[in-house]
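This is the structure I want to talk about, given as structure tokens.
What you see is the complex with one protein chain gone and the rest in place.
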């Protein structure tokens, strides 16, 4: 329950001109009615209710003494409440803070935390506007600062065609744009469950031959009836950890969590209309219980949504767990595993698990890509051993290339290339002598809503793919997978056809 | 030797208007003097010298019969030689091709390959200009095509501030730009061997809080004297594989390669002024010999440079290896491991191996980041176990975030986030009670020359960091590492300070 | 259903003296009543019912024509039915076989398989008795053969103290015993949920210092109140794979399996009183559906039990799956992962997941093991980084040593050291300055029933531990874990105390 009124870490500060000390709490989860604030204790000094004012923002400031059971202070979810204390300013450094108050439903409560008053330092700072930090003056001040600081002029960086206010929630301290060239490939013929037909592919890249190579693969796939794409898994994670005194504590907790899923699920899902808790994997080691929460997240990639939902679930858990004391709790434990490659992501999905597959006709392969099915399959076997020995997270050629170019173009979180670069390539020569080629991308993290997907060029590229609007994320995932298969085919053919160098050499050597 | 005259795969074609058949070879490595072309055989048909003309380009076309020992055709390195055959057009599909000719130094030679005549198909194609494909009409044709094909209008994509001709070698089929917002963080105080002083950090991202969070970490590092950065390793790889009849063949080959390094090195280094072959790691398995060539590549990331150098070395090896027959050779084997995460890259470096380290003062940590050294170190231990169990390539928090934002801003090959996302985070509480924090990025792939580093906004961002011009790549690597440490500190503090939720809860629960 | 009547592969043979051809089927799962055998087809030759006799063993042979709806042939589970065909002998090599018959409940059925007649070869063979192969003459014949074959005499190998008939089901072609020395360590004070008190530890090893080193660790643990041991997980696996035409086929199959668990469970559990199906993990990749069946298996290690149970479950699945055709099915897919180390075993348990933990008092550590808590913990951190970089499945010192010695002594399947060698070591210096040490063994495969646990010396060693009889397997697992922690403490102390060499050296160097 206490977690509903969460102290805002770092909010403790001296007000200007000796006007006292202030700090804030925020209501996170449920409406609360405050019926009294008894006192606040700062280190060893008690600040009585009479010296406390409560600021709800927007000019709504009340005396703490004005509250009562029939005059409660209503705090809806998300409400920030700032305490203004008529006391002398605090010194820089850590301070101990204790607040006592009453609520209607939860009775008497007290919170104790430590927080610090930051010391001032005289360093140069990047300009930041107190008011509208995305207005032209703020941006220009930063541009000027950068030019002054570095003694350089920036011409291209300043050129952008959109309203910077659109960037709120996407980029702080905005100063300009990186212009990343976009090349067109395709159209690619996709036979998905969500994507059907031909798609023109925008690839944002600075790497020469990338667009041409993917395009070559797409032409070959098109001639064989296109690429079949399927989303076979979907889960976004956050993985908190709970620390106990011993292994038994962790194990018993794990069992309780499994039994309590019906109670945990609504708590997790209370924070969003979209996030749905699928299941929790519990991993035990030493005295730790790692919980890996798996959610579906609609058209969003969902990392933030899932973080909030997991936090809410954990708040409930922390409050209700009746067993051995939980010694520590962290919202993340490297079991998610966000922004990094991992075996668990390969094995158990992160984001979308997508497959692209095609049967490439022998004659198309020979005519277009100058290689036989047997050559490509043979190289696949040899490089499988290579991937196994080198401990790679991908036994294919270069799926990250196409993924990255699509991610930049369409406003994905490009750092997720870390996870999305994993791949499982599989090939067979069919009884008819054609090449069956299949790539599984086990942890492709994509969105058609949220993040950078609504920005100017990014949204245009999503529109080019018909992936704007509700329910388009699986379509987008299928297209990405299809593009990746085209790239595997193209580069795989290029590498495996160099095989002729060797047989060729054997003719020549005798002469 | 034959590898010097390399058949251009896919060059076989029918000339327009029944003017015969043509194909090309290219001289790859050393000047060759052609003293005669005896005949070309196409499937079962012999084309005599009298029906062959040799086209050197630029209008220099000769009769094959005009060649002789005192009238040789000189082929410098890089020269393409096209054979024009006065024969009827070939049908679509594969054809067998055999060329016999003489050279001064290498005597009589013959080459046999298969190549295909592509069949025509009537599909829609993205417009491409025969002449200048980066001129405005070509680009506009593609933009129009995209709008027609998709029924959408693209306004922002078309907005760019540079001359598209600058994109040759960077992006085919150019149609516009992705505008990725850039935020400023820092300045960050770096104590490197190459980077010294304060640097303003341009981060291209669409992910909210990223810039702010890195900035928070930088402020804390600055207050502790900045971040010490060191490049501790440097190698770029290409990993060919040679297939033998049995394990003994592969093993003996490996020994010969080790003994022949003095001969192999100059061959590898003949293809570039910059690439220097450091050493070759040989990995044996089954009947395969995987060679992992390790180069230094100056200010370039070097993947292409290293590919060419390794190919030259392998050409020499294929020609000179006196042992058991090499049954197959491929220039890549998934041992490089390019564009993917792998244990070998973590262990044995890919690109730069860079370390950033700092001792963060206890009071700064508490005042600025609201966490004690012990809390941060403890969470580090718990998440180490998490990373170990989940099989992650990084036991830290999110180094890929800062790396990706810097990569997009500065024109790096962003797909290399796959490798660059690996990290080894280590922390200690010092005897003085401060926090020693260290991150090693074992496979950071960066460049200040080549790739996208010369493009408009990309180059400006490199200039902002003072990383333009010869000898700046290690400076850039150090800055990247410093930024990454700031991000680890900032997010690590945020996660580990949430620990208070638990102790807090224990106060509250009694009431 | 057909799977209930399973053709016995390899049973096809020519009977002696031209007495025709024979083959067998076996009823695997449920009683069946055969009402007629219509015909058997051998390659292109039809063998009519009149030429077929049915042999149930024990002299019960009937004419196929004698069967009828009111004269059925009753086949209980496990019954072998041999078909005797009055036809000329078959040539060596593969033959096609088709049987048509009727049953009461399942109607008309036909089976088609290929089987081979083995060719004879004249090689030397190890003697094998047709009758009792564990009687003295059979064993002596093999001993004599070995001595003749190798020209050596074997004195010690022939010395054993038990009745070889006890080895049926444990060792074919028995010739003698390896005498592995057993040393005693302990007693070790264990505070488990199943093991309580002091245990004398029999370690079978030929490695010097092993017993002494473990003993040293045990003494130190005893002085600190012993070792707390807990089983935190328990699952034995078999992992079949189903191959489909495409990814959608595999995905839809996975969903159906999840929905069909209530039907699958009883099928799996029909084959044993002990094996209980806990859950099935489904892993999808490419066009494959890997199912990882997780069972509890009582006091047995359970690999065989689980294989039978999974086969029964898969038989039901193969028969009842209504979706896309299953193109291939294999009972194992390297997802189990039996007899090998793997990330999945570390992550998701194989056999028992056991933890041993203790708080070692500072003064005991210093007096007995000559090291401080800080030294041991520091070395742990440094070797954690080592394990992370080297890709080890264990960040501790040598848990395999104690496990192997206990496994040999107590008749475990020693090849399971592959899985059982994994470990997660964790240490903390407590606020009191003591060392908290914890090891998790995530895939410890142990039994107190079945396998070699009932053999002569093996059973005695289990008796020494009080681990004979129903419900003792968790007790045994706890003891193993406790022993392992003793070894980690002992070797960890030895390695980390060598640290003094360095400080020591620094004194000396000045002189």
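Per-chain residue numbering starts at 1, and chain names A, B and C are given in the order in which the chains are listed.
Keep this in mind: a contact is a pair of C-beta atoms (placed from the backbone, for glycine too) under 8 Å apart; a residue touches a chain by one contact, two chains touch by 3 or more.
This structure is a prediction, so every number in the text was calculated from the model and none was measured.
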Touch criterion as defined above, residue of B:355, B:382, B:468 or B:483 at the omitted chain: B:355
Residue touching the undisplayed chain, where the options are C:19, C:45, C:63 or C:171: C:171
Residue, one of C:230, C:359, C:421 or C:448, that touches the chain absent here: C:421
Residue among C:19, C:135 or C:331 touching the omitted chain: C:331
In subunit B, positions touching the absent partner: 193, 228, 230, 232-233, 246-248, 250-251, 254, 283-287, 343-344, 347-348, 353, 355, 357, 391, 424, 426, 438-440, 442
Residue numbers in subunit A that touch the chain omitted from display: 343, 346-347, 381, 384-385, 387-391, 395, 424, 426, 428
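Everything below uses one rule, namely that only the chains that are shown with their structure count from here on.
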Same or different contact residues where subunit C meets its copy subunit A, judged by the half mark: same
Length of the line joining the C-alpha centres of subunit B and subunit C, rounded to whole Å: 46
Mean-CA-position distance for subunit B and subunit A (Å): 26
Inter-chain centre distance, subunit A versus subunit C - centres from mean C-alpha coordinates, in Å: 41
Where subunit B touches two or more other chains at once, by residue number: 343, 384-385, 387, 389-391, 395
